[in-house]
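With one protein chain held back, the other chains of the complex are shown just where they sit.
Labels run A, B and C following the written order; every chain starts at residue 1.
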Amino acid sequence: MPRAALGLAPLDPARLLAEVTRPANGAEALFVGTVREQNTGRPVTGIDYSAYDAMALAELSRIVEAVAAEHGTPDVVCEHRVGTLAVGEASVVVAVGHPRRDGAFAACRAVIEALKARVPIFKQEHYVDGTREWVHNGQR
Amino acid sequence: MPRAALGLAPLDPARLLAEVTRPANGAEALFVGTVREQNTGRPVTGIDYSAYDAMALAELSRIVEAVAAEHGTPDVVCEHRVGTLAVGEASVVVAVGHPRRDGAFAACRAVIEALKARVPIFKQEHYVDGTREWVHNGQR
Amino acid sequence: MTVTVLVFAAYAEALGAPEVSVTVPAGSTIADVLAEVRALPGGTRIPEVPLLARNQRYAALSDPVEAADEIAVIPPVAGG
Partner (left out) sequence: MTVTVLVFAAYAEALGAPEVSVTVPAGSTIADVLAEVRALPGGTRIPEVPLLARNQRYAALSDPVEAADEIAVIPPVAGG
């Protein structure tokens, strides 16, 4: 079943992959977003993710359900982490299982694009020089 | 570095994902192909994958290197399994790490499409009624 | 009526709190609530047309507001 979650615990991509792997599916697509060591040229030491928790979970749930319906598979799951993340840690995982690879890729992509556009999650980057800055997806 | 492999051992998607996750990357895309319980309506019990081993490895290596160069990331890996696989087992894993998600998705997709078109791997499906049939990607 | 408004991230920093209460007449819209929020100290750091939500769904400036509603003013999102 489509499922969304938001939490402080480290994400486990392999667990999400297993969740969407079923005998009816021939293809699984997984997307993992991780904290980069730099953003627009400034060295980053970590990121604080926060959210409008209740609405973020509601919105993300609406997204995975809509994408599952649109692409004809129940196997669409997404988890987003909040809290302080170090470079290399995963902030988001999207996993999709689908009978065909076209559907798996398209649904996986659709979830992450909608998440980035609509889910009320916020981030503050920490830079090597000790400063912090709120950044958002429209800046990319 | 780009890497390709072909072998009898079960594939480990989490290991490939870890291999392409580096501080320079903000996005990892993973594709897993698994044996479906049915193909074009016929119930499948398993699949034998075989290959022109030396050329398959050479061709797959050329693909991951070309895709890595084209998309500007060294983190492109692909492993394909051969031997007898049961329903639900993974036949192929593609993992890409890239600074940006566009590049990660595009490179991941490029590898699996080229693999399906060019790499000399063959498969024989085993059906519930005991019969077997050679099938190929052009039939889809 | 008194309406509770949630604010987040840079907007919470601007207002000095994650939640503020404003008073508007019955029959007001989200635009009326927003105007009161922007009139608070630091409130002009919130743009004239930010993302807005009512009861955890995105909402328009013209949407009506009732006292029990959970209204939110949402900064540009950064998930992913």
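Keep this in mind: contacts are C-beta pairs under 8 Å (C-beta built on N, C-alpha and C of every residue); 3 or more make two chains touch, one makes a residue touch a chain.
Computed from a predicted structure; not experimentally measured.
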Neighbouring displayed chains - absent chain, whole complex: B
Omitted-chain contact residue, chosen from B:A9, B:A69, B:A86 or B:A117: B:A117
Interface residues of subunit B (partner: the chain not displayed): 33, 49-52, 54-56, 58-59, 80, 91-92, 112, 115-124, 134-138
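By definition in this document, only the chains that are shown with their structure count from here on.
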Category of the chain touch graph - line, ring, star, complete, other: line
Closest chain to global C-alpha mean, per-chain Cα centroids: A
Centre-to-centre distance between subunit C and subunit A (centres being mean Cα positions), rounded to whole Å: 26
Chain centre separation (subunit A, subunit B; CA means) in Å: 23
Multi-partner residues of subunit A (each touching 2 or more other chains): 33, 112
Subunit C: positions in contact with at least two other chains: 80
